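Take a look at the following structure, please.
Only a single protein chain was left out; the remaining protein chains are all shown in position.
Chains: A, B and C, in written order; residue numbering restarts at 1 for each.
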Amino acid sequence: MSAATGEKLWIIPDGYIPEFSSGSLTSHESICVLNTSSEDASLSITIFFEDRDPLEDITEVVQGRRTKHIRTALLDKEGASIPVGVPYAIQVKSNIPIIVQYSRLDATQAENALMSIMAYPIK
Amino acid sequence: MSAATGEKLWIIPDGYIPEFSSGSLTSHESICVLNTSSEDASLSITIFFEDRDPLEDITEVVQGRRTKHIRTALLDKEGASIPVGVPYAIQVKSNIPIIVQYSRLDATQAENALMSIMAYPIK
Amino acid sequence: MSAATGEKLWIIPDGYIPEFSSGSLTSHESICVLNTSSEDASLSITIFFEDRDPLEDITEVVQGRRTKHIRTALLDKEGASIPVGVPYAIQVKSNIPIIVQYSRLDATQAENALMSIMAYPIK
Partner (left out) sequence: MSAATGEKLWIIPDGYIPEFSSGSLTSHESICVLNTSSEDASLSITIFFEDRDPLEDITEVVQGRRTKHIRTALLDKEGASIPVGVPYAIQVKSNIPIIVQYSRLDATQAENALMSIMAYPIK
């Protein structure tokens, strides 16, 4: 059995799905999760906006001893998803400790821009 | 009622508003705040410079259960704002716990560059 | 004698070796380690994937009072290495405290994109 490491609650204040892509790659964001435990991790993701109520409890599973790089554009809650071109923020809650990083590839221009942060752990 | 998470004091040492833009996007920086509480958060922002006294107590409000991505170029204190092309630093103080991230898009060249950090929390 | 600083266990959830390079630089990732101690640090690196078992216990040594910027593409465990174009995650374990940063240069396009994070320390 392998132990879980990290925290159960992580915050990413700067979410944004670029509207356009050009060149050979597509603009996208990923929530990158590592689950070092032998057990599966059950995630509940909440999306906060600037001008409307949050989209709550989008669920994901990260298998034991696996990583999962989750595309934010594919997150879906009963048909509702994150609109492109809109500032938002992300909260990731897990039933067991995990580690969360966030990365964005902006391919608005043919040449790409990359950014990445470790999400902020709430202890 | 939802609980506040994070910290009340955050620091960003590397602030810089690029002087020029080219291509389809405009150079800009954002202070990205998440307020997970049901209550509004009242922010007091201080700007530190290399060669002059700080610009103190610029106020902003982030509503409850909302995110706000604040453009630094729009910060205003009785007509005084942050000059472009000058190195500076940012302190964000809040009356309740929040989470703060800082991102910069540099579009000096037609193809863009991106950087982002989680601000440093003072506990 | 100089003291060791940092932590013994570090996590990087978003690993990815770009498939292509163009222009004058080559796409690559580095695990950047600082060992402030006079003693050598013995590292054991584990690579986690999305759909298969981890590649465990790849060993590296960082000499005392030295930094080492380790290219992930050169990590090797009895002939097995990290495939390109596949999402993965990294765990770095050390026998003494060290500090770990992760950086990626993506030269898929002729103009480059850079990202960097401090790895997440497990205390």
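Quick note on the criterion: a contact is a pair of C-beta atoms (placed from the backbone, for glycine too) under 8 Å apart; a residue touches a chain by one contact, two chains touch by 3 or more.
A quick note: this is a predicted structure, and the numbers were derived from the prediction, not measured.
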Contacts of chain B with the absent chain, listed as residue ranges: 9, 11-16, 48-51, 53-54, 87-89, 91, 104, 106, 108-111, 113-120, 122
Absent-chain interface as seen on chain C, which is shown: 5-6, 23-25, 30, 32-34, 36, 65-69, 99-101, 103, 105, 110-118, 121
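In this section, only the chains that are shown with their structure count from here on.
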Numbering shared by both copies at the chain B-chain A contact, with half separating same from different: different
Cα-superposition angle relating the copies chain C and chain A, to nearest 5°: 90
Interchain centroid distance [CA atoms averaged], chain A/chain B, Å: 22
Where chain C touches two or more other chains, by residue: 111, 113-114
